[in-house]
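Okay, so here's the structure we're looking at.
What you see is the complex with one protein chain gone and the rest in place.
Naming follows writing order (A and B), and every chain is counted from residue 1.
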Amino acid sequence: MRLFTKARMVCTALVAAGALAACSGAGGTTGSADGGAGTADQPVKLTVWSWDGTVELAVPGFEKANPGIEVEVVNAGSSSDEYQALDNAIQAGSGVPDLVMFEYFAVPYFAIPGKLADLGPLGATELEGDYVPSAWNNVTNDDGIYALPSDYGPAVMFWNEATFAKAGIKEAPATWDEYYEAAKKIRALGPNYYITQDTNDLFFLLSLIWQAGGRPFEVDGTTVHIDFSDEGTQKAVAFWQKMLDEDLVNTKISAWSDDWNRALNDGTLASQNMGGWLTSTLPERAPDAAGDFRVSLMPQWEEGEKVGAENGGSAFGIPEAAANKEAAFKFLEYFTHGEGLQPRVDAGAFVPNTSVLDSTEFRGVKNSYFGDQKTGEVLAEASNIAAVGWQYPPFFEWARSTYADIATPFYTSGEGSLAEVLQTWEQRSVEYGNEQGFTVD
Amino acid sequence: MTSARRRQIGWAFVAPFGILFALVFIVPITYAAYLSLFQDRMVGGRSFVGLDNYGKLFADAQFWDGVSRVVWFTLIQVPIMLVLALALALAMDSMRLRGMRFMRVAIFLPYAVPAIVSTLMWGFMLGVRYGLFGSINGWLGTDLDPFRPSTTLVAIGIMVTWAFTGYNMLIFDSVLKAVPHELYEAAAIDGAGELRVIRAIKLPALRGSLVITIIFSIIGTFQLFNEPQILPSMVANSGITTYYTPNLYAFNLAFTGSQQGYAAALALVMAAFTIAIAYAVQIRGMRNALDQ
Partner (left out) sequence: MTTTADVRPPGSTARRHLYTLTNPRKSGTLTFLTGLFTLYCLIPLVWLTINSTKSQADFVSSFGFSFGTRFALFDNIAEVFTYDGGIFGRWLLNTVLYVVAGALVSTFLAALGGYALAKLEFTGKRVFLFVVLGAISVPGIALAIPQFLLFAQLGLTNTPWAVLIPSFLNPFGLYLMWVFAAEAVPTGLLEAAKIDGAGEFRTFWQIALPMLVPATVTVLLFSFVSIWNNYFLPLIMLKDPDWYPLTVGINQWNKLASTAGNGELLQNLVLTSSLLTIIPLIVAFVSLQRFWQSGLSLGAVKG
């Protein structure tokens, strides 16, 4: 039949043009029978999913040192997009990468249902000593080690010295009480001035609770306990409620938005309590504020204390379904501990390795954007004091998206309270968790 | 030529389309229907639950919240958009416009803009702090904010109308171009005025395409997804929940909530709902066209 011939001709023409020639060869990892150690005779190709651009920098050195292994770093999306893609690939049973980047809270989501390989037998156990305690805590549970930390988010305070000075404040607020007083002075500078913003920023609220000693999630295998009524949580929530009630926090500008970039740039948003990684992005976000910002430890709950928390950070794990686990671990170790680490640090990656944080090289560098402050010292200290014992429930990915649903009415109307928001959140999370087969109370 | 042979040939014409269609639509829909009978759990895996997902769905307040939102959106946005598109198409066809070609291209252009880009642009332009609304509020001393929970849907309406009015206009326009010009000549000879020509010739000619644009607009708004999915990363507290529209809810259930079976049930119910409405709208127009 002529019409079919015609259609085929179109396809043939395209193939002839070379456009589709590579189709059949693309994608997929080539597995090898020996578990994927990779030799020169039997080369192994690793696929790494990462939205951290610095991982790529470790590839040339690694490939040179390991002739049998070829590494391809792919950005398969950031955060949720990537987790969905991984879930899809695992379900489809094809295209599963050998190494995957996770934010810390996403590790249990994959680890508990058995989707991640235990890295202990591959040699991860001895690496514990090189990590600050809380980072290690993030990737392990009683059963095993499911990822290796690759970058870190110790909560610190970035504050705009110029704006603070305008409000008559010369020192970084050392306690949350001082922060509250500073907020009032900054608010008085003008209608657009706020000490910070919060538009249901869950990770900030959790870092506040974390630092105050609250541990609302307790996870033991498939048993999860959720409780927002402990003392630390209540202290943190009451404080932040007061800040919101008194209009000391901008609830219209959300972090990472264009408005946020601009408000940081013109100094009307005076501080950010965020992960240390902001150090490398702030200069891009607020180029005009060069020289104005400083980094300090997060304000403390009690004067003279030194307690920290985390806000963000990520790790790499190896899917159970990955074809080349041994080779994958080799590369993982290389860019988190071996020769591959330094190029990443030089490019701005902030890592929780004590070997880096304690080095005079890291601590001594003056950062011109921060008025020649030695930001490394502050970040290293904040990393070391991050409190341990925090856990995320395995269904946190779902829970965090639901949190926004519940918190938005409060943030836009001011009706209700943060405590009520958390209560509803707890209730919904318990329901969902039980539905998913966990034992949650 | 026998009628049996002609039947065969008709199928041969639609076969290439039909085979691909089965692969891309029918098989996945069937698979979705199969999935909708199962429940996925992070612990315990997949288990057969019969029609439980459907029962749960009909009792799910979040689902109905999203449905009522898109129904309201459809009832308001679709008529506005189509009346605008119709008016613009008639204006173009009247040849009474200066710069007609330029305007036609300009009005269609938004359709060519990917949703990601258009949401980016509108998110900025409607911003209260540094966007146009910031300036408007500055001049008038007002406190308007297009992205409060109460107004976000209006802002989305503005974005959707922006994107699709030109597309619908072009459909009407192309139908008007297909009207045989003898009809206009005859009308002119009869002394009919322009409005009468519109009423007696152009609007009846447009009826079929009006039916189809209504159907496609309903399908489109029922599937509202891109804007509410992209907006939250750009503006704070817009009131867009994970179940803001049924489609967004299905997406979040399937991808964030690992509830593929439930998501499939939701999608199929929405499809049935959409087909029922589309069928109610098209039943007359379709018959007419088929019986020609």
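The criterion applied here is as follows: a residue touches a chain if its C-beta (ideal position, glycine included) is under 8 Å from a C-beta of that chain, and two chains touch if they have at least 3 such contacts.
These numbers were taken from a predicted model, which means no experiment stands behind them.
Here one chain is not drawn; of A:S79, A:N141 or A:Q342, the residue touching it is A:S79. For the chain left out of this panel, the touching residue among A:G93, A:G129, A:P191 or A:G304 is A:G93. The residue from A:K45, A:K115, A:R262 or A:R294 that touches the chain not shown here is A:R262. Those residues of chain B that touch the chain absent from the view are 1, 3, 6-11, 13-14, 16-18, 20-21, 23-29, 31-32, 35, 84, 88, 91-92, 94-118, 120-122, 124-125, 130-132, 162, 165-167, 170-171, 174-175, 177-178, 180-182, 184-185, 188, 194, 197, 208-209, 212, 215-216, 219, 222-223, 225-226, 233-234, 246-247, 250-251, 254, 260, 263-264, 266-268, 270-271, 274-275, 278, 282, 289-290, 292.
The omitted chain makes contact with chain A at the following residues, 1-3, 6-7, 10-11, 14, 19-20, 23-24, 26-28, 49, 51-54, 74-79, 81, 85, 88-89, 91-95, 151, 153, 203, 255-258, 261-262, 265-266, 274-275, 277, 280-281, 284-288, 312, 314, 348-350.
By our rule, only the chains that are shown with their structure count from here on.
A separation of 37 Å divides the Cα centre of chain A from that of chain B. Against chain B, the residues of chain A that register as touching in their complex are 1, 3-4, 7, 80, 84, 87, 109, 112-113, 197, 199-200, 222, 251-254, 256-259, 262-263, 394-395, 397-398, 401-402, 404-405, 408-409, 411-412, 432, 435-438. The touching residues of chain B, counted against chain A in their complex, run 12-13, 16, 41-44, 123-124, 127-130, 145, 148-149, 232-239, 241-243, 252, 255-258.
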